[in-house]
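All protein chains of the complex are present and in place, except for one that has been dropped.
And now, chain A:
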Amino acid sequence: MAREGDRGASGGAEDDPPIFNAENLQSNIKSIHYSRTFLSIIGGVIAGIWGFTGLTGFIFYFLVMAAASFGLAAKAKFSICTYFDSWNRIFLDGIFGGLMSFVLFWTFAYDIVHIF
């Protein structure tokens, strides 16, 4: 899902502090954002169908986000500095944006399936 294959963002033979190719960095960040949004929607539907309530649902959301972060880090072959400018981008960015979508689809699926 994260099309990071050949899009290294930091330049190779530059001066000592790495300079980042802004376009590639932007595109990488966008693909993280898309995958997180998509995963929160799917996670919401799954949580609703399985009938998670209360705290369990939120824990499920953070589990899904953690799995997504791990998957993204693995796709970037764990060398974050070649693709992003800081670790926070992969791990923290967009988690709370996805929370609202998660809650919406969680409520929707839960209602349709369980209180039909």
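In this text, a residue touches a chain if its C-beta (ideal position, glycine included) is under 8 Å from a C-beta of that chain, and two chains touch if they have at least 3 such contacts; residues count from 1.
Criterion: contacts and distances are computed from a predicted model.
Q: Select, from "COQ5 protein", "Glucosidase II subunit alpha", "ER membrane protein complex subunit 3" or "Integrator complex subunit 9", the UniProt-recorded name of the complex's unshown chain.
A: Looking only at the record, the undisplayed chain corresponds to "ER membrane protein complex subunit 3".
Q: In the complete complex, which positions of chain A touch the hidden chain?
A: On the side of chain A, residues 15, 19, 30, 33-34, 37-38, 40-41, 47-48, 52-55, 57-58, 97-98, 100-108, 110-112, 115-116 touch the unshown chain.
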